[in-house]
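Every protein chain except one is present and positioned as in the full complex.
When the chains are written out, they are named A, B, C and D in that same order, and each has its own residue count from 1.
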Amino acid sequence: MADTTSGAAKKRLTFADVVPGASTAKAGKLAGNSYVPEIATVVEIIQETPTIKTFRMRFDDPAVMESFSFAPGQVGQLGVFGVGESTFAITSKPSEKEFIQFSVMRAGEVTQALHKLSVGDKVGIRAPMGCGFPMDAWKGKKILFVMGGIGSAALKATIEYCLEHRADYQGVNILYGATHPTNFTYQYDIDEWQKREDIDLTLTIDRECDGWQCDVGMVPAVLERMNPDPANTIAILCGPPIMIKFALISFMKLGFTPEQTYTTLEKRMKCGIGICGRCNVGPKYVCVDGPVFSMAELNELPDEL
Amino acid sequence: MAEATNNQASGAATTGAAPGGAGAPDRPVKVVGIVCNWCSYAGADTAGVGRFKQPANLRLIRVPCTGRIDPLFALKAFEKGADGVLISGCHPGDCHYSEGNYYARRKFELAERMIHHLGIPPERFKWTWVSASEGQRWQKVVTEFVAGVQKLGPREGKAL
Amino acid sequence: MSRQDHIREFAANALTEKRVDYFIGWKQGYNSSEMIPAFVTDPAEADQLVWNPLCHHNLVTFIKRNMPEPADAKVGLCVKGCDSRTLVALLQEGLVDKDRLYVVGVPCDGIVDRRKLEKMFSSEITEIEFPERGKVKVTTRAGETKELDQKDVELIGCAHCRYPNPLYSDNTAGPLEKEPDREETKPDWSALEQYESLSDDVKQALLEKIYATCIRCFACIHVCPVCVCWDKCVNRSRQPELVSQKVGPKENLLFQMVHMFHVAGRCPSCGACDRACPVEIPLGLLHAKMNKEIYDMFGFEPGVKLDEKPVFQVFDLKDQFGD
Amino acid sequence: MRIGVFVCHCGSNIAGTVDVAELAKRALTLKDVVYSDHPMYTCSEPGQAGIQQAIKDKKLDRVVVSACSPHMHEQTFRRTVEGAGMNPYLMEMANIREHCSWIHPDMAEGTEKAWEIIKMAVAKARQLEPLYANEVSVNKDVLIIGGGVAGIQAALDLADAGLKVTIVEKETTIGGTMAKLDKTFPTIDCSACILTPRMVDCSQHENITLMTYSEVEKVSGYVGNFTVDIRRKAAMVDWNKCVGCDVCVQKCPAKAPNLFDEGLEPTKAIYIPFPQAVPKRAAIQVDYCRYFQTGKCKVCERVCPAGAIDYEQKDTSVTKEFGAIVVATGLEVFPWEEHYSEYGGGKIKDVISGLQYERMLNASGPYGGHVRRMSDGADPKTVVFIQCVGSRDESVNRPYCSSVCCMYTAKQALLTKDHCGMDTDVYVFYIDIRATGKGYEEFIKRVQTEFGVKYVRGRVSKLYEQDGKVMVRGTDTLLGEQVEIPADLVVLASGIQPADGAKQLAQTLNISYDEFGFMKEGHPKLRPVETNTAGVFLAGVCQAPKDIPATVAQASGTASKVIGLLAKDKLKTSPQIAVVNQKNCVSCWKCIEVCPFSAPEKQELRDGTYKSHVIETVCQGCGICVATCPVNTIELKGFTTDAILDQIEEVLQSQL
Partner (left out) sequence: MASKYLKSEQLPAFLESLAKNARVVAPFKRDGVTQYEPWQSGKDVELDVLLAKQSPKEYVFLQTETYLKFGYEMAPVPEGAEGEDAVPYETVKVDPQNEAPKQVIFGLRPCDVRGFVQMDQVFGGYGGFYFDPLYNARREATTLLAVTCREPRSTCFCTSVGGCPSSREGADVLFTQIEGGFFVEPITDKGEAIAEAAGAALTDPTDTQATEANEAKLASATKVDPAFDLEGVRDALHDNIADKRWADLAMRCVSCGTCTYVCPSCYCFSINDSIVETKGDRYRCWDNCFNPVYTEETSGHNPRAKKMNRFRNRFSHKFWYYPDKYDSLLCSGCGRCIANCPTRIDIREVIRVMGAPKEAPAASGAVAASAAAAAAVAAAADTTTEGKEA
């Protein structure tokens, strides 16, 4: 996470200090014009649910595609020229080199425009942004993913990361809820996960439905039924605000501490680089300090989620 | 106001087309027409069927009812550089939705007066009624209106 | 009892008797030259309330959609003549809940245009007193003191005010002011004449100059009591994008036209927008013209009769315009 | 997005003055346009097949057909794209024929304009969204409001077609105006003879429910699914018991005005309008009833053999569901007394209205068909008819022609001669004679020549009493001289106007009406029996003045429209309607205020706040609410603000 309080570099930087293309982590952040998106072409579109589509895009500049890397949990600004940009979690596998992937729920203006895209159309991408999950620090722990609806997008890359580095983690446990069987994203992956021995997957839908074989009930209730052991576990939570609210209560009931419970925040954002002042919750900026926060961090902030 | 560069000056920057020089004063005027589907659009059709010649300066936008037309569309057109705006619909009493044009005429009347208040000559804005059968009247309305606008010439570099 | 005492006494009683949870009036700002809206909840604070010709704020603004919380709070409120018309306009459309309001009407004999005053002195005005009715005594930071006739420094609308006495109130602070004979006299729009006489080109140039200075701060819209959509204003919407977010004379003027159309038939020219504009754009020029034309078209004055509907929400088969 | 553009030649209709091939080529430079073609006749079989092929091959997701007016072929091409699996509302037309090639003979000019029209259509196409028609199930019951001849005719037609019909009639009996008439023009056949059998049919038809002495109070819902509250007024008589024997009426001591007889002679407080009433049931006019006024009497209760009198009866209300509603509320005679002081304003006894005269002529009327002076009961020797009283008269705000008065006056003039003898002097003051029906003109001629009725062209300026006569002073405009006729009886051909309460009813039904209260048809020529509110139809004089043949014809026309509507089990509603994005709704309710169809309603959300919501099936898609909503949070699907603005920008793009 960015060092927000250091106030270290007290000298005003000039262009001379910010050599374009510099490669150290810090200079990389400072390099170039962070407002200018990279152009990418849509190479594949997958209709996940009636309102969610997954887009795979390839940067037009092969060098950019090649050097692109991100940490699980990081996000990007995906935009349609003429309509605008919006923030989305990167949902490709962190090791993926062929394309960058986002899953977009149709909501407002930009998402509507994205949903109108066809293969071959151009988009602009600014990524990666924000901080990912401290995956290294979690080595040797059990990871419990609790997600609902489009929240799965935010955790997709992280799940993939855990599966790719399965040996590093003691357990991978996924609880995924949707309103209706047709509203599960990544059905193809789910089928895959269900087959794997080393993943504990629980699917649940809100209400009974014909032909449904897995759990029924709201995520928090199912979570309590699952009764996971908090010991040596990291819980990651993502979904609609109402789900988060009640799932948190369940977690606390189950004995999880705020320090071991993580979530990724959604806030409206524009610049994505900690300037425009839109996504802040108190002194924290979701775009640079987040979107990943532990509950312990959030408890320190004003009640403006 | 700060910068009068292309950044702040409206519109012009968007397309990159040079505003000032383009459109010598003698270019044909461009008139935006917004008409209701049931009467005036059909009236224009009737004029077409009757081969009633009209000036080619008008571009029509079809909406269901004059009641659908926000007077701000006219202002928006002027903002975007229209030389004239024509709005037409069913005669009062003939509205397909029975009341649309009664609301509309109040708004258009105010719009017309305010548009003049903004310094846009009244000849550049007209609202009227043309029924589906009045092909000839459509021709007359269009011809006269366009002639009036053409007489004033293109609008260049105006505030609105 | 002076009007001010009346207001104080009324507020104190209403708060003590719990008839209202809040009382909104005016009080002194950071010095005696500025009055500001006051929200009193404690009867003991009622003596902060003031009434004088600097109390220009239209307090109806505070009850339109962002009525003090909780949602069932009862509110006491002072209104002047022009303010009351905005209240009536809201009531006409059922946009405020009468039962939650306790309105003290304050008959008004003119409000001082502080900006007019500012332009008369080179140093900052730090003190304004009213030694007697109709007189204004101004003191500046440089120590200069001057006594002026109130009529000379009043707001532009006050000279021809047709409704100095509130048109809707539950209680009146003191005796009524003298009203003009409204049967005899028509509304006066002479202030517009000079602008109206300009040529189209001059008008355009002038507007361009005026609206170039607007910074789109939205103060005008947010203080407007009859604008009910301030938090969802279409001027800020990108879907549809009726007005671009860019600033420029065209966009700024268009943005004002949006506001104008939305308050047409509901705006009584209370002038709140005009006074709120930090860059002093004469917004009243649009609203006065609009009201003039509406009067001409329908013989309608906004916010006067409770049982009327704003003219653009209704129609009349007999409307006489159009061809 | 992948748009295909098809620029039609329309033979030489378009290609003659517009370079279609060039446009098709240029179209490919537009953003999102991936395919273009210029078929010879796009609407032809091969033309449509070409579009469908391109949709499949080129994976098009929007289609722009640049051809004729959408009024011509929008439906055609919607079906075309639908046939290729595309949503029909993703097709947009650019009208380059009626609006371009046919009116601009110059090729260069025409091509340039067509190009911009196409660009606008493409701009709009980008904004199009797939739309899906809503299906609603249909209730097959029909409500008919008004039991005059119009209502009766429609009811019988519908009932015969197997639909369940309910007639709501505000009087105690059906029959309406026609039941009051004596003979009918031009055949002079007896009105009752032809009407009463139909009234009886109504009461006996298994598919017809009569609800007389009832009124419609509230209507909600939409075509196929109306919910109607009907209030049945208390008659103070239990109609299940009443057998219509008339004993109570004979014994009742209290007099009351007889409205059926147009007030000629009083009836009793308990009354049955006329012997052939259907249903034949008694009702008490409480305002005149001695018991209700003084608390003593109860004669009727004592004499009623069926024990049907019930002084405690209260109004009752029922709620019923219908799929369609027919309005047939008919007419009312123009209240001339209030407007014509020059004719004595009702103070001169021997001046009566045409309908009163019908009652006088009627054998079952108060005088058994005996024509008499109202003042002294004497036989009249001179009878003067005055036409256009309350018709075609701006000064009383009745500029329209009542359409039946010329004819019924002629009829009454003829009957006068018949009843009072050929030696009776009969004058008719007229302005014009309107006799446009079949055999009507001939009838007038006969009245004039065969029966010697004297027609005087001119207005009567004054009626006044002198020496027991009514002096008729007027001008004969043909001779250009003043005339003054001492008359024994003067009959005013008072015009007709919509029934009392028609405007309120129209408001309840949400249909429009003109300033006089005549209900408005959907289109004066093409939709004469429909209204603009889907599912509500008109029959008879409630729509406009007309005579019985026209009334009956219209009623049958209406019936066939209703049958057509209800023949379907499901109704498809247009998806091009308004939707509220509730996120931004500020609950100002202006949309509710202005919608002519009351489609928007207040909807309570989960958090207890109210936001506007447009009832899909009620909305007609006019967009008035859209232009009114200050926060622009209502969108009219298919005509979104963004689409309109984009078109404006597209037109002016070269201007910027």
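Simple rule for what comes next: a contact is a pair of C-beta atoms (placed from the backbone, for glycine too) under 8 Å apart; a residue touches a chain by one contact, two chains touch by 3 or more.
Note that this is a predicted model, so its numbers are computed, not measured.
Note that of D:T80, D:Q153, D:T329 or D:Q653, the residue touching the chain absent from this view is D:Q653.
Per the touch definition above, the residue from A:G177, A:G239 or A:G274 contacting the chain not shown is A:G274.
Across the entire complex, the residue among C:K98, C:R141 or C:K186 in touch with the chain not shown is C:R141.
The chain not shown here is touched by just one of C:E196, C:D231 or C:D316, and that residue is C:D231. What chain D contributes to its contact with the hidden chain is residues 28-35, 58, 119, 123, 583, 649-650, 653, 656. Listed for chain A, the residues touching the missing chain in the whole complex are 2-10, 12-15, 17-18, 26, 29-30, 32-37, 39, 79, 81-85, 107-108, 111, 120-122, 124, 241, 266-268, 270-271, 273-283, 288, 302-305. Chain C residues in contact with the hidden partner, per the touch definition given at the top, are 29-31, 34, 36-39, 41, 57, 61-62, 66, 68-69, 115, 118-119, 122-124, 126, 141-142, 213, 215-219, 221-223, 230-232, 236, 238, 241, 244-248, 275-276, 278-280.
Assume only the chains that are shown with their structure count from here on.
Centroid to centroid, with C-alpha atoms defining each point, chain C and chain D lie 48 Å apart.
Residue positions 239, 242, 312, 317 of chain C are each in touch with at least two other chains.
Counting only residues that touch two or more partner chains, chain D has 594, 628, 641, 645. Contact residues on chain C toward chain A in their complex (touch as defined above): 238-239.
Touching chain C in their complex are the following residues of chain D: 515, 584-586, 588-590, 593-594, 628, 630-633, 640-642, 645.
Chain A meets chain C in the complex at residues 84, 108-109.
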